[in-house]
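Coming up: subunit A.
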Amino acid sequence: MEPKEIFEKVTEKFGGKAVELQGEGFRPAFVVVSPESVREIALFLRDDPAMKFDSLMCLSGVDYKDRFAVTYHLHSLSVGHQIGVKAYLPREAPSLPSVDMVWPAANFQEREAFDLYGIVFEGSWDLRRILLPEDWEGHPLRKDYKYPEFYNGIKV
Partner candidate 1 sequence: MGLKDYLYDIWEAVATTAKGMRITARYGVDPRETITLQYPEERWEPSERFRGFLYNDIKTCTSCTMCVRVCPVDCISLESVRGADKKMVLASYDIDIGRCMYCGLCVEVCPPKSLKHTSGYEKASVDRGELILHFIHEDAGEIKARVAKQVAEAAAKAEAEKAKAESEKPEAEMAKDGDPDSRAAQKDAPPPAGGNPEGGGAAEKKPGEEKE
Partner candidate 2 sequence: MMESLAISLVNAVPVLSGVPLWTITLLIMVMVAAVVLTFALTYSGLATYVERKVAGDIQARVGPNRVGPVGILQFLADGIKLLLKEDIIPAKADRFLFVLAPYLVFVGSFAAFVVVPFGVGLIASDLNIGIYYVMAITSLVVVGVMLAGWSSNNKWALLGGMRAAAQIVSYEIPVGMALLPAVLIAGSLSLQDIVRSQGGLFGIFGWNLFHNPFTFLSFFLYYVAALAETNRTPFDIPEAESELVSGYHVEYSGIRFAFFFLAEYGDMFVVSALATACFLGGWHVPFLDAEALPALWGNLFSLGVFLGKTLSLVVLMMWIRWTLPRLRVDQLMRVAWKYLVPLTFFNLLGVSLWLLLFHGKGIPQMIASLFG
Partner candidate 3 sequence: MKARAEALPTQEMLINMGPQHPSTHGVLRVILRTDGEVVVNARPDVGYLHRALEKIGERVTYAQYMPFTDRLDYLAAMNCNAAWAWTVEKLAGIEVPERAEYIRVIVCELNRIASHLIAFGSFTADMGAFTPFLYAIRERERINDLFEDICGNRLTYNYVRIGGVSADLPDRFLEKTKEFLDYFAPKVPEYNNLISYNKIFVHRLANVAAVTPEDAVGYGLTGPNLRGSGVPFDLRKNEPYSVYPEFDFDVCVGTGERGTLGDCFDRYMVRINEMKESVRIVRQAIEQIPEGPVMAKVPRMFKPPVGEVYFRAENPRGETGIYLISDGTVNPYRLKIRAPSFVTMGIFEKITKGLMIADVVAVIGSFDIILPEIDR
């Protein structure tokens, strides 16, 4: 299915919660959705017989300087099409619902986004730091991250 059709279907179902379609320059194209409805749309995309996006390829956080975003790259093994889903978040206290009950693969990648961007995934079954130590301060992949001089008294 073409991204446009997918976008239309999502808009049909969820109305204004699907904000726009980012097509030009984006491969795969992104359906931009409002962050609070991510889980519903994810469920819809997974279970709709025409979509069947059963596999979450990649989940990543992005820092667009003025705002954050979480992107989901979905793929359907049975239908064989791809789509990206993107949710923009404010820089202050970014949070959105977790999709790990939709695709279990999301858990580790959400933890990574939480670890490196500080994006909180509400309702995640296990949201801890994953790559960095538990007591690390800050979220390094943010564009405004300042490199620490010391970590637990050890010079970095």
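Quick note on selection: all candidates are chains of the complex that A comes from, given by their letters.
Simple rule for what comes next: a residue touches a chain if its C-beta (ideal position, glycine included) is under 8 Å from a C-beta of that chain, and two chains touch if they have at least 3 such contacts; residues count from 1.
If you're wondering where the values come from, they're calculated on a predicted model, not measured in any experiment.
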Neighbour of subunit A by the touch rule, complex-wide, chosen among 1, 2 or 3: 3
Residue numbers on subunit A that touch candidate 3, as the complex places them: 22, 25-28, 30, 54-58, 60, 62-63, 71, 73, 77, 80, 84, 103-105, 107-109, 112, 116, 129-133, 140-141
